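Take a look at the structure set out below.
All protein chains but one are shown in place.
After this line comes chain A, so read on.
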Amino acid sequence: MADIETFYDVMRRQGITRRSFMKYCSLTAAALGLGPSFVPKIAHAMETKPRTPVIWVHGLECTCCSESFIRSAHPLAKDVVLSMISLDYDDTLMAAAGHAAEAALEDTIQKYKGNYILAVEGNPPLNEDGMFCITGGKPFVEKLKYAAKDAKAIISWGACASYGCVQAAKPNPTQATPVHKVITDKPIIKVPGCPPIAEVMTGVITYMLTFDRLPELDRQGRPAMFYGQRIHDKCYRRPHFDAGQFVEAWDDENARKGYCLYKMGCKGPTTYNACSTVRWNEGTSFPIQSGHGCIGCSEDGFWDQGTFYDRVTDLTQFGVEANADKVGFAAAGVVGAGVAAHAAISALKAAQNKAQSRNEEV
């Protein structure tokens, strides 16, 4: 690899003291759930390893992932972008534009063949040969495949890249497709959420740079350290759930008391994310803390799970407003009515037979 500065070099050059650097290492270790013994390891990695080049591409998306990323508090996105990673290409963050930007992409791919990390924000639409998303005069899907070919690993940022998000919601006219269904021959780490939590994003990158490998993933390919538990499992309102104390209507007394939002359709029990522990905006709050249920934005196909405000959600297969209970109750009603009718006919027939046999005797 060409001579790239180490993380430590850059940090020192930026005026960060050794003391601050060590603080940062221990903070990162804590954020990743590692013991104090890992602090020197992180520091050593930072001092000796060259910065890893990252190419960050944007498909069909809203840039909320980037917005979230640059608000990271620990470690500061500034640190991640400027010191830890060498963000060689990012259409929205880089100064260059037009041909110069595309040249930078080509340059990075050639220079670090097989060594760079490809971060994908958004997803490629496959319908009409990918014409629904054009960057640099080409369909995004072509750029994605080209950049992925020589990547070491791929990070799928957000619900778009991981699962498809709103543009892949039914009926998905552009055939927006998550990254792992387009690129099948590279290790892919999914960091879902709309957007993902900033600290989760920087935490994942820090881990990959420090240990030079993907963090432990769960069955769906998400980093287990942040997506290993449901929001519900660590929710501060959980005692009210177990007690059976629920908000029954928006702005009722129970809502003011901060009871569980389960009945209001909170998707915390079905959503794997770190919101209830890491929280948002430098740990200030998260949706449930603000009195609104979780909408399950880090789950596969969360737009297609019916309304955000019902616990037993709609089954769109059976019309706009039919849920499992309505369908089940209707089916049970039909069967029950059938059984009752059958019983009535059975009784009638039996009576008829009785009368008939009596007549025969006479």
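Everything below uses one rule, namely that a contact is a pair of C-beta atoms (placed from the backbone, for glycine too) under 8 Å apart; a residue touches a chain by one contact, two chains touch by 3 or more; residues count from 1.
Definition applied: contacts and distances are computed from a predicted model.
Q: I notice the complex is incomplete. Of the names "Ni/Fe-hydrogenase, b-type cytochrome subunit", "Transcriptional regulator HTH-type FeoC domain-containing protein", "ABC transporter permease" or "Outer membrane lipoprotein-sorting protein", which is the UniProt protein name for the chain that's not shown?
A: Of "Ni/Fe-hydrogenase, b-type cytochrome subunit", "Transcriptional regulator HTH-type FeoC domain-containing protein", "ABC transporter permease" or "Outer membrane lipoprotein-sorting protein", the absent chain's UniProt record names it "Ni/Fe-hydrogenase, b-type cytochrome subunit".
Q: With the full complex in mind, choose from A:21, A:226 or A:262 the residue touching the hidden chain.
A: Of the listed residues, the one touching the omitted chain is A:262.
Q: Of the residues A:134, A:169 or A:324, I need the one that contacts the missing chain.
A: Residue touching the chain left out of view: A:324.
Q: Since one chain isn't shown, list which residues of chain A touch it in the complete complex.
A: 218-220, 224, 228-230, 233, 239-246, 248, 254, 259, 262-263, 267, 269-272, 296, 299-302, 305, 311-313, 315, 324-325, 327-329, 331-332, 335-336, 339, 342-343, 345-346, 349-350, 353-354, 357-358
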